[in-house]
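Every protein chain except one is present and positioned as in the full complex.
Letters A and B name the chains as they come in the text, with residue numbers starting at 1 for each one.
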Amino acid sequence: MDFTLLLDILGVIAFSISGVLTSLRKRMDAFGILIIAFVTSIGGGTIRDVLIGNQVMWMREMTYVYVIIVTAILAVIFRKKLSYLRKSLFLFDTLGIGLYTVVGVEKGISAGLPPIICVAIGTISACFGGVIRDILCNEIPEIFKKEIYATACILGGLSYFVMLKLNFPEGLIFLLSGLVVILVRLAAVIFKISLPTIYKKDENIEDYW
Amino acid sequence: MDFTLLLDILGVIAFSISGVLTSLRKRMDAFGILIIAFVTSIGGGTIRDVLIGNQVMWMREMTYVYVIIVTAILAVIFRKKLSYLRKSLFLFDTLGIGLYTVVGVEKGISAGLPPIICVAIGTISACFGGVIRDILCNEIPEIFKKEIYATACILGGLSYFVMLKLNFPEGLIFLLSGLVVILVRLAAVIFKISLPTIYKKDENIEDYW
Partner (left out) sequence: MDFTLLLDILGVIAFSISGVLTSLRKRMDAFGILIIAFVTSIGGGTIRDVLIGNQVMWMREMTYVYVIIVTAILAVIFRKKLSYLRKSLFLFDTLGIGLYTVVGVEKGISAGLPPIICVAIGTISACFGGVIRDILCNEIPEIFKKEIYATACILGGLSYFVMLKLNFPEGLIFLLSGLVVILVRLAAVIFKISLPTIYKKDENIEDYW
């Protein structure tokens, strides 16, 4: 349990800092930065809980709020140094989406939802904080254009149900399916793998339409 | 019942394809295209269900998910040919908003909401999938700038309550108010009717402010 909490906090820290960086680029004021940090960290979980009909998680659990506020303040103060943390931040972020995917899948299962929907819920939990961040900053959400990010979550979620079918023990499924997300994402970035493009060179959909 | 399901599926197909087209224009990757197709198809119904406090419809009913995935894949593969389907797509889309408006109105009535609110819920069900699609693609929502689209839904919703007042039988109200949406929309596009502009030539609100 403590181990999960640690991963969760590392994930929240990484997500908050990514929010701070995006909002600094848009020259937002102190309040705007805090809101974007907040929304990036808890947006995915909030949509998950509203869709399922659960109590929204950050409303009772103050740890998130404190971690986000402290992270945002420190990130703004030490913003010149953040690039030294680039690799750690990437690692925390990756741990975070691994954890959030699996937690999302399990909340879907608890609500009695079908497997594909649980995978969707897990992916939304992990990815939609960043989507809201980009919408608020008036950009096309990054995950729709770049990198194996959501794909890692989907693969992790699917592996959860494969292992469930094979009667793996619960704790192991949690661990291994989280690892699938993390390894796919690490491999994608390290080996510069991306989804095969569906566009031909110079192809323009307007030409057909 | 089967007839309603058929209309529903035609609507979902039309909405998915419109999502695919918008996301292809933005050169999104395969995952982004799927998400936009999904959100265009089920976004309006999701907002409706969250506002009313119902269980979100696509979480238990897998038909939507399968239809959207298959449609999105086929639409990407055959994207060069989609323009041949232009008229069919327009027709499916129009059938879809007719159906969604009436279903939305009836869900509002079941929840005991006042008539104007039910009309608003019906319109939201039919239109807000497209609104979310445009926000995610970083554009001003199309329905705020173009065409009699939402207006058709509002008129259909109002006609529902007029017929209810006149004690029409339930099935007939369902059918006729859906037809109002469809005919208003068809007439608007065929005869190029749009809302009368409220702007004078070269008028600029900044001039008064």
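Everything that follows uses one rule, which is that a residue touches a chain if its C-beta (ideal position, glycine included) is under 8 Å from a C-beta of that chain, and two chains touch if they have at least 3 such contacts.
Being a predicted model, the structure only gives us computed values, none of them experimental.
Student: Of B:9, B:51 or B:186, which one is in contact with the hidden chain?
Tutor: Of these options, the touching residue for the absent chain is B:51.
Student: Write down which of A:60, A:165 or A:192 is the residue touching the left-out chain.
Tutor: A:60
Student: Which of these touches the unseen chain: B:91, B:135 or B:189?
Tutor: Hidden-chain contact among the options goes to B:135.
Student: Mind listing the subunit A residues that contact the chain we can't see here?
Tutor: 21, 23-33, 35-36, 46, 50, 55-56, 58-60, 62, 65, 76, 79-83, 135-138
Student: Residue-wise, where is subunit B in contact with the chain that is not depicted?
Tutor: Considering the whole complex, subunit B reaches the absent chain at 50-53, 113-114, 116-117, 120, 131, 135, 138-141, 143-146, 150-151, 154, 194-199, 205-206, 208-209.
One rule holds for everything that comes next: only the chains that are shown with their structure count from here on.
Student: Write the angle of the rotation needed to overlay subunit A on subunit B, where the fit uses Cα atoms and the result is rounded to the nearest 5°.
Tutor: Value: 120 degrees, nearest 5.
Student: So what's the Cα centroid distance for subunit A and subunit B, whole Å?
Tutor: Averaging C-alpha atoms per chain gives centres 30 Å apart.
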